[in-house]
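In this view, the complex is presented without one of its protein chains, the others remaining in place.
After this line comes chain A, so read on.
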Amino acid sequence: MPTRVPDLRETASQTAGPYVHIGLVPAATGIHVLDRTVTNVVVRPDTPGEHITIEGVVHDGEGMPVRDAVLESWQADASGRHAHPEDPSGSADIRGFGRMAADFGTGVYSLHTVKPGPVPGRDGVMQAPHISFWIVARGINVGLHTRLYFSDELERNAADPILASIGSPDRRKTLIADRTLRDGKPLYRFDIHLQGDRETVFFDI
C-alpha cells in the first residue's frame, strides 16, 4: 500500500447524533457494560467548598427542550486549582470534570459540584469563578463551548475580563446562572439557548 502523507490539520468534527448516550452515558439508555467513572456528580461528601447543584435545559430555536443533549463541565476546585499538571497552583481537591445527559422526557440536566474559586487569567488578571461547559447533540455539528458564571458574584463578575469582552449586557447575562435555594441547599439555574433573542454566548476558544 502506498504510504499516505499525513494531513496534520485538526480532524474534522461531526455531530454526536441522537445515540451519543451509548458512548458517553450508556446507563442513560440501559447499557451497563462499562463501569463509568465520569458522571454528573463531581464532588464527594467530604470535598471542601460549597456544594451546589446546577440545573437547566438546552433550548432549540423553536423554544423546544433539546432532550438528547449531553453536556460536559470542567472547573477548578473551591480554591481555584485545576486537576491538571499544567496548573501551577498544586493538586486539586476534585478532578472537576462532569458529564450530564438531559432527561429524555423533560430535557433537564443537573450537575452536583462545588462552587469553584477564582482562577488566574491572562496577564495575571483574576477571573471570576466559572465553570466551562461543552454541549453536543443531534444537529450540533461542532461541540459548543460556553461558560457558567454565578449570580451571587457581582463584584468579581464585573471585573472578569472574559465577561467584559462581551459588549452587550444582555448577551453577558446569558452566562449568569441564577442562585436560589431548594430544600435549603444552593441551586443554580443555567438554561442554554441555541438560537433566538436569548441566544447563549458560545466561545471560539
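What we mean here is this: a contact is a pair of C-beta atoms (placed from the backbone, for glycine too) under 8 Å apart; a residue touches a chain by one contact, two chains touch by 3 or more; residues count from 1.
Throughout what follows, contacts and distances are computed from a predicted model.
The chain absent from the displayed complex carries the UniProt protein name "Protocatechuate 3,4-dioxygenase subunit beta", chosen from "Protocatechuate 3,4-dioxygenase subunit beta", "Glutamyl-tRNA(Gln) amidotransferase subunit A", "Urea ABC transporter, permease protein UrtB" or "Cytochrome c biosynthesis protein". The chain not shown here touches chain A at positions 1, 4, 6-24, 26, 29-31, 33-35, 37-38, 60-62, 64, 66, 68, 72, 74-76, 82-88, 95-97, 104, 119-124, 127, 130, 132, 134, 136-145, 147, 162, 165-166, 171, 194-195, 199-205.
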